[in-house]
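The complex appears here without one of its protein chains, the remainder shown in place.
Labels run A and B following the written order; every chain starts at residue 1.
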């Protein structure tokens, strides 16, 4: 199938999809290296939902693919060109996302991860949710590890790895034939190099028409023939209007540790947010979460008025560590907080490995990561969301470490 | 508005634009990230002028935008994809430009500024005028500065910064409705990064139909909430036929300093040029210009026959320093001289900062930089252009430093 520019499908299904489960799921390939397909623009519409693909133009975003899923309640922007990151989620007066000084959705061909002393990743950082990983995540710096030939070698790692700047090789839209006719955008991103990792990410961002929640369901597989370290951080970022002076973050906390001496100074106020503050220096807190009997945990970000909130829930077996990143800088510099479930903390991999927080995949092994994200409106709904987190905490005391870890 | 390929407007205005000033200026958007527009090709013609946009193909220039303004006398090539650089200006047998060994107008996605020990910028260097900056300009090397968190940090800077390799986010063509119906190509280039500078460059290259001069009018604004250092060098480069054996450069010189010991050896001949000379090693001279009562200064490059010249004029309040770069190497290696008004000299930012030549912008602050460029034909006109510079010099002695600065 050739590359089709300006190819638009408009299926006017006025009353939604046929409910009969004998029908197969509808599948639409938008990008495929295997089939040599890349659609520049495309749209599929149901009665109260749509999925639209367009190509961005101008500046650093020339040629970037953007898929918007609209389920009638949420509009979810997925960026296949940037590793299937979720740029923004909008719902009426709510949004998951933030105002980064990086305004374009930057094409990876214009990103140099080695730039600025390994901080080049920040030149494209503006998503609501970007994955850090997969070979490595966390702070730049020199890692030291076995070279596979019996010796040790060093490598200068760049901030937060490569996966967020790798274009998806396969992208398809799937509409479940069975009720509730879940809408799925599925992508495959390969982080595979010769003499390097052979990791495959299959990600599915999905939503049910009419609901105010959605799911990110990822599988990471080691396609190589040798054991492979990996790291993944779900770097979910929230700005105004949800974030604001007096907004609060709620997590079920077994232990709370400041990432550095600067964060240690403000640890007592870790759960509340300042207004935009020029010159604010980031504060990072490391959380071991408490879980329910199914090993599930979550976090809620609540606005100051306690009438809007976003929640994230996940399995602590999948993602045992949570980082809370407070960056309540001036609006112009990026007023944002990160709620980041992960396989570890954002130290350099050298630190993480020494601490036992760098998992491995044996050849052919897969691991799954599922995040459920909800938007909550109205004081009662927000209160319920927060209380669910509080019920995980129960009367467990928080083990507050007042000093950063000795590295 | 969707992306339009091969979209051509041909407005046959046989007698020029309507002179009535009640008409609004004509504005044509060629590129806009805000409007998601990028025109592959476009043309607007008046009676004796035109503006044409095309997209370059092949090699390293695939996908590069090129706008040519033809005012009937000058043809000015502007490259939105490369930070609104001016590739070349042609006028009959004259040209502002040079023959770089880099022949393609290289797409920034193929430039790695970190390449060759921070000299990757040279892999795309072939413009008549490229801006160096904005966060930093000058020589590569390790800078050391305050990190904003109370400590100091180091960073390996790359040659001449990033702005020349950032695609413009917004590009429009404006035709003034009022006489003299100035033709303007306006671009906006953002050098904005998270945990980095938030600088906005608005540049306008403009020309009046039928004139043999044009203007570059730039505004740099700090969109961040904190004070921001910046540097800008207007790296204007001249080769044959203007440059040749016996060509001369004329500036009003308060002080003249060799950049290094090698330049010091030839300082007495700084104003005259050799023919193409294989193995020539660059000589760089640092000038503090003398100015008129309006704080304006200028420089003229005159050919050997004294019948062709190019002049540049600017405000020394805006651009207080001038660098003269002599690189009269073999034609094949790049026979060229740079006349470079700037906020400082092209040392590494560490040196420039220590010398007090790195300006700062407070939050929201803007600074403007205007260059007026003229082409001069005939011995009388050339003589007049040179005499204007000589009048600035008057009987002020030149303070010749015979040693490079102690760093």
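The rule we apply is simple: contacts are C-beta pairs under 8 Å (C-beta built on N, C-alpha and C of every residue); 3 or more make two chains touch, one makes a residue touch a chain.
Only a predicted model underlies this, so the values are computations on that prediction, with no experimental measurement involved.
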item: Candidates A:59, A:108, A:239 or A:258 - the one touching the absent chain; value: A:108
item: Which of B:112, B:176, B:292 or B:307 contacts the chain that the document leaves out; value: B:112
item: Contact partner of the left-out chain, one of B:31, B:50 or B:126; value: B:126
item: Touch list for chain A against the chain that is not drawn; value: 2-3, 31-38, 63, 108-109, 112-114, 148-150, 154-156, 166-170, 190, 192-196, 198, 223-226, 363
item: Sites on chain B contacted by the missing partner chain, in the whole complex; value: 6, 41, 54-62, 100-104, 107, 109-110, 112, 114-117, 119, 122-123, 125-126, 262, 276, 278-279, 281, 329-334
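By our rule, only the chains that are shown with their structure count from here on.
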item: Distance between the centres, which are taken as Cα means, of chain B and chain A, whole angstrom; value: 41
